[in-house]
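A single structure is presented below for examination.
One chain of protein is taken out of this complex; the other chains stay put.
Chain nomenclature is as follows: A, B, C and D, assigned in order of appearance, with residue numbering initiated at 1 for each chain independently.
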């Protein structure tokens, strides 16, 4: 998971609301697609003119402007101006380091910023998504580096199955958030598999790679948590009815979504707790092993060191060492050594070291 | 305790409210049983037709549809439709990974999802239970892998003892939750026995199995906690009167149940704290033991290593080593060695290492 | 402190409100005593008939039924029925594992469950106490294994000193709780003495008994905390005026009691913090000591091992070892050894290991 | 900082509100001084009769009874009775173990209990202070072991500078608390100096005194925190307007005082955090050092032990050891030894142990 570094610093000194793109430089233009649908039909435009999209807005029809990439600050500014989006909201859309949040502006405009985190080619990718909900329209902006989670939703709109075509822009905004939250499940399940693996190996693994892996998994969970926690608050505020654009009919769906967010958080928190437990277990096992190693060293050393000393003594070359000339001196010395060793071993057994 | 893995991932991209079974694949059909009772009598149907059950609903009578297994998504959908259950509730019933929660829907329908955790053949088994409370009826769905905790309640209904026959569907829903919470006590008491055992062995146990066991017990407590904590909130919301179906007469029983849930949580929390304390104690004792081992090694090594060196010196073969030819050279050397050892031991005693 | 094990398990499957004694089996009957008093006089009955006690209740008079032991479920049921106590309250009285709590029932009946923890023969004893406050009467039930804390209160009632005779049953209930909380101070002060002792010995103590003692003290504090924390909530709810039986005149006394409970909690919490600090200190000192031991071992070993090797070299029996025949070979070899030792020691000094 | 031990135990069994002195026994009588002042003038009495003080109370005049020592329970009782102070307040004044708190009684009497903690002769001294605010008067009682923090305030009253003479008894009560809180700054700044010192020495200090010092500082901070935390609540309740005696004009001063209390708490909390960090740092450095020591021991041992063995082999006295008689046997053996040592060292270098 590439940690997203805020480079707000580059904006230091600019007045608030400045339309400056903050994020990784990207090549190519933005991909814009517009949907206009009601229960009866759907119209889809690839790369439409901004003004044409604005003109599509009509009562009982939902317009979804689906933008991929926010690095063309001018184009985004133009779109925001057309749809009456406040300059502070524009700033948040362009700043890919914005924290997930909900903002309400005049004209009933609602801005939801979120992080789209998903597994992509065995890697965890996070990108910034802004959803603007206004009367009759939804604008969605994503950093859009490589594919996205909204494709099933687009298909549902085109095919007209599911509830989305029958309902308003509030349901569409919900559906976008729902797709994002669905992505979290994929990420968190992949992390859980990693934790399962780490758990299974905590006892036998001995390389320094192991704590590193634990640390990596913990960092990923922390990052995901930071994306998910503010979303819980966003949904709570929407459910409190802060925006007039959210109809009562969408509330059960938002509550359901809120439950999913809670479930992701539960999974993240229990994952963190498990990781702490796994590391604790790993270190406790390490300490046991160290103890075992030390015990063997101590037993062998303390048994043989005195014996070696005695052998050394009788290897001395003094002229006058009476024991050397005794009849059974050698066997006596060996007997003393065996006795010392046996005494030591008995004492170790008594101390329960053997 | 088989950790329940959410496999929501298989649903990614589907619209919310999709009726898809999420859980472990099971063979065989669902077991359905219906009770209809009032204070005077009780009728019980095995494997009834869904429509027949619906027809049983009448004023002053309680209908309990008691389903074992939720893997037949079609049958569950049909039942839910007959009883006017919202499609989001249906989705939660079919998803065995749903977090315990309370949901209110139109038509006064209340959905309570909970985890039935119990000791079964010396193993801890967790399965998902959904309780739907509506006007005049209760639907209960369990994953139902092997027996369940509701049998005493069924007997009470059949026999007409206890309060259950005299009261409404709200009391029945309470009684189902009460049976589930009773199961928690069995689980938590079994865990406490495990902790008692671990506590008794924390000092003497030295294998790496010990931290593993502590870790296992901790994981079980964490899992149980995740099932119990949301239930506390569910009961608090029921007691706040969020649902019109819960009569004032049931409130003392719900309060009592809430106290039991608090007691389980207390026991879980104190169990976790004790486990932390036990591991801490175990590691502190390990560290003491390591110190002891090191001390013995150090004392023996530092006493004998200089003595061995001296023996080595007088074992050298130089032509001219005057001491070798002294009258009491050998005894002098032995005396020096004993002096060195004595000095070392005195110093160790002074340092309080002996 | 004998940990109290809930054996609710034996009740699994019974309907809520069942009158079953849950606790340690006891021999002999219950001890019942009844007081009826007003400002002018007091009547005391030993082992009265339940119905006679009920008949004593009258306006402007306080009846206190003071029961020692709750193992006679039938007798307790009869008493509760006479005084109009709800079956759920009866269940809590009989269940000695009930968590401290406050319950309000119809007929203005208030149930307060608490744990009476006290020092008894140098041991900490905990028993369950239930206090039922009704219009004009107070029932108190204790497990009553060996003496109790209510004796000074009984004397005050008999002698008519203090405020108790002049006030109503609410003050009596307060006085019972006050006696229980007074007992906590004794327990917590005894624990503090234990912590003081442990603090003083944290540096010098080296046996594995020490962490065990810390663990024991911590467990005792945790157990006491679990008895005291719910009591704080009980008092807060009484002070919020949840019960009509608690007159305004008793509020200052309840507030005072609440302050005492807070003070006990403060003492418990600071005790826990101190214990953590003591263990931390103990382990840090252990680690220092280990370092010292290792340093000595390392210094002695690294000084003598190379010297021993050199001695070994010149003890080899090769035919042709020119140094052996040098004029001052022996002294040269000794000089080299001393030089090696000196160099090593200088390096150790440079590394600040000496 | 002499830890204050509650000896409430000695009061066990007494009814609440008993006028018994709880604290360290003291010799000599109490020191009483009375001030009566308004904007125009001030009268001061040393050792006045209690009744005379009471008679000083008049509209638009502030009477401050400033008592040093509370060990004369009778005198304090008499004073409290004269000023209409509730017996529960009296009990708290006499009990030097009372937790800091605010209590409101009938007759608009306010009791504030606090701990006066200050640096005194390089030692931290804590004593109990009670401030009773009533209509037109303030009573202050301190344990008063050695000097106090109120002297500057007395001077200001006598000299008539500052705001105190122009304002009412509520301002006087504030000024007393302000003096107490000012004392906390001195204490906490002294502790910070101790932490600064410990921080500077955490790397190089190796004696077991170091963790002991950390533990001592931590205990002092914990003790101070226990005195300050309840005071925050006391001020919050005064600012909520719970007492009618606190005029609006004093609110800015109380808010200011509350900010100071918050600042002390911030300092205490950051001190605790720093101490934890210092100990962590110290232990991490210890562990590094241990590693270094072990590495040296291992390198020296593993290099020389095989060499010594080889020397020992060629020191054996077998009749037939062909190598001994080789032409360059000795030099060959030395070469093998050097090779073994070189190989070992190369391997250590490869493992990055050197």
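Definition applied: a residue touches a chain if its C-beta (ideal position, glycine included) is under 8 Å from a C-beta of that chain, and two chains touch if they have at least 3 such contacts.
Given the structure is predicted, the values throughout are model-derived calculations rather than measurements.
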Shown chains that the omitted chain touches within the full complex: A, D
Of B:100, B:169, B:252 or B:315, the one touching the omitted chain in the full complex: B:315
Given A:236, A:262, A:283 or A:345, the one touching the chain that is not displayed: A:283
Of D:168, D:183 or D:211, the residue in touch with the unshown chain: D:183
Contact residue for the chain not shown (choose from D:30, D:290 or D:341): D:290
Contacting the left-out chain in the complete assembly, out of D:47, D:163 or D:325: D:163
Touching residues (missing chain, whole complex) on subunit A: 5-9, 11-17, 86, 88, 91, 97-99, 101, 103, 105, 206-208, 210-212, 214-215, 218-219, 222-223, 226, 279, 282-283, 286-287, 289-290, 292-294, 296-297, 300-301, 304-305, 307-308, 311-312, 314-317, 321, 323-325, 327-330, 333-334, 337
Touching residues on subunit D - with respect to the absent chain: 151-152, 156, 161-164, 175, 178-179, 182-183, 185-186, 189, 192, 202-203, 252-253, 255-257, 259-260, 262-263, 266-267, 270, 273-274, 277-278, 280-281, 284-285, 287-291, 294-295, 297-298, 301-302, 305-306, 308-309, 312-313, 315-321, 351, 353
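Heads up, the rule we're going with is that only the chains that are shown with their structure count from here on.
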Least step count from subunit B to subunit D, where 1 means the two chains touch: 2
Rotation angle superposing subunit B onto its copy subunit C by C-alpha atoms, nearest 5 degrees: 70
Proportion of interface numbers common to subunit A and subunit B (over half same, under half different): different
Chain centre separation (subunit A, subunit D; CA means) in Å: 41
Cα-centroid distance, subunit A relative to subunit B, in whole angstrom: 25
Shared interface positions of subunit A, touching two or more other chains: 315
